[in-house]
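Heads up, one of the protein chains got dropped from this complex, but the rest are sitting where they should.
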């Protein structure tokens, strides 16, 4: 298992290199001249050229690529085109708020989703199941923007219990994580239910029941472990999504996270920031999915790693 | 109940009563779930409405407007109220169903199909193929949605077809990972080992033994994803992709309502409700299908 882990970590490098190449080509292919965007609409041609030279965008594409790749390999992500600050600083100061928001959202969403899912499966096709389903579906059909605004109108403007923007205290986390977690909780609930329904029909569950075990024990000991594989996969996927920073939630709650940074960077064609962010996202995905693969083995010991 | 059962069986497959084909068996089990039947009826109704919308909508969804009634709530003349540009919300929801259903369903179906095949193969064969597929899906995941969408516009131009392409691409890696995870477990199940030991081909094992085992995950994700993709398609129209205003489309209607939803909530509530009911119907239908397809449940 350790060798598997190390091998996978080593395998990271070529993947990251490929991502680096792809994203470089990709951003340069997008329409829009970063120099022009940075100079603003009052600027004339001459000023745009000054800005272009300042940003190093007047060099040939292969030369730009060479510099970018060498710098990346050395761990230097360069300066942001938009703010002229180091990209590492820009991302660094936003990484933690996004991570914390992701963790809180995931925590409540998974807990909530698991409970609703298990209850729904146990009372399959009865009213708790229907209620759970209705809740889950409403979780995804109300767009995050509307949900966030609604929560803010009720709890901040109406009742005055919670702050609207910022990330300074634990109260700041409540509304954004509720908004962000709603869709995750919905998907988790539906997945847990489906998985449990499947497992509850298995022979070993009947055997356990036949042995006279309490239903609670049957569910906790025999079903949970076996039902977890798709649930864990989904968890990994959703976690990855959230780490990318939710653009909408971060905008509504003015969250100082990477999602807003990404939007600004894409809008301004801030190449260095986009490139570094995409590299970071892929690294996160690979690591999370590595963890998920390891969890598979813990949950179901027949899955071995080569 | 028995009467309808008989006519239904006849109608469906024109097979002699009493003979149990897999299809009649499925139908028999499906029909027992009343909620799922209602959901099916609703989906059929939705499709019918989507097709007939231009004829049943009370007003023209695009060209009718009344600037004196902007953001007015529901009334006799406008059952679901008027939107910020003076258009009839009911008409727009009816007509918009066509685009939303088509793009939502198609894109998830395509993404789901490709993802499922990739996931099955990756989970079953493991090794380099697995690594390749999973790394590719990591790369796809890592590309933020807006970037991908802008890229699609840059390469392919902006059209509804490209929205389907973009949303399908978003869906592929999730389905691939999901199916792969299940396959990893199922291929070690005793019945699969048994099938292999009697010399069943990989193809048979995959399609007959492993795929059915992952169907419930796929169906659940498929039906949930449908709602997400309708909303995603809307955010794409913000980037200049796909349905451009005033084409009615549920997600785009929600986007248009952003500025007005605090002062006139109905402009956001009704399109949301349309998405909610549709996704709910598809979820109930999916659960019903799954139950009807599950051989084990019959015994319970």
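By letter and in written order, the chains are A and B; residue numbering begins at 1 in each of them.
As a convention for this text, a residue touches a chain if its C-beta (ideal position, glycine included) is under 8 Å from a C-beta of that chain, and two chains touch if they have at least 3 such contacts.
Definition applied: contacts and distances are computed from a predicted model.
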The hidden chain: which UniProt name fits, "Copper resistance protein CopC", "Glutathione-binding protein GsiB", "histidine kinase" or "ATP synthase epsilon chain"?
-> "Glutathione-binding protein GsiB"
In the whole complex, of A:96, A:220 or A:298, the residue touching the missing chain would be A:96
Kindly state which of the options A:75, A:212 or A:301 is in contact with the chain not pictured.
-> A:75
Full-complex contact with the absent chain, from A:23, A:101, A:114 or A:167 | A:167
In the whole complex, what residues of subunit B lie against the chain that is missing from view?
-> 63, 65, 67, 70, 84-86, 150, 153, 158, 238-240, 244-246, 256, 258-260, 262-263
In the full complex, subunit A touches the hidden chain through residues 30-33, 36-47, 50-51, 53-54, 72, 74-77, 82-85, 88-97, 99-100, 149, 152-153, 156-157, 160, 163-169, 251-254, 256, 260, 264, 266-269, 276, 279-280, 283
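Here, only the chains that are shown with their structure count from here on.
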Quick one: subunit A and subunit B, Cα centre-to-centre, how many Å?
-> 22
Subunit B contact footprint on subunit A (complex, rising order) = 11, 15, 18-19, 22-23, 26-27, 29-31, 125, 130, 133-134, 136-138, 140-143, 145-146, 149, 153, 183, 186-187, 190-191, 193-195, 197-198, 201-202, 229-230, 232-234, 236-237, 240-241, 244, 247, 262-263, 266, 274, 277-279, 281-282, 284-286, 289, 292, 296, 300, 302-303, 306
Subunit A contact footprint on subunit B (complex, rising order) | 33, 35, 126-127, 131, 134-135, 138-139, 141-144, 146-147, 150-151, 154-155, 174, 177-178, 180-182, 184-185, 188, 216-217, 219-221, 224, 227-228, 231, 234, 251, 254, 258, 261-262, 268, 272, 275-276, 279-280, 283-284, 287, 290, 294, 296-297, 300
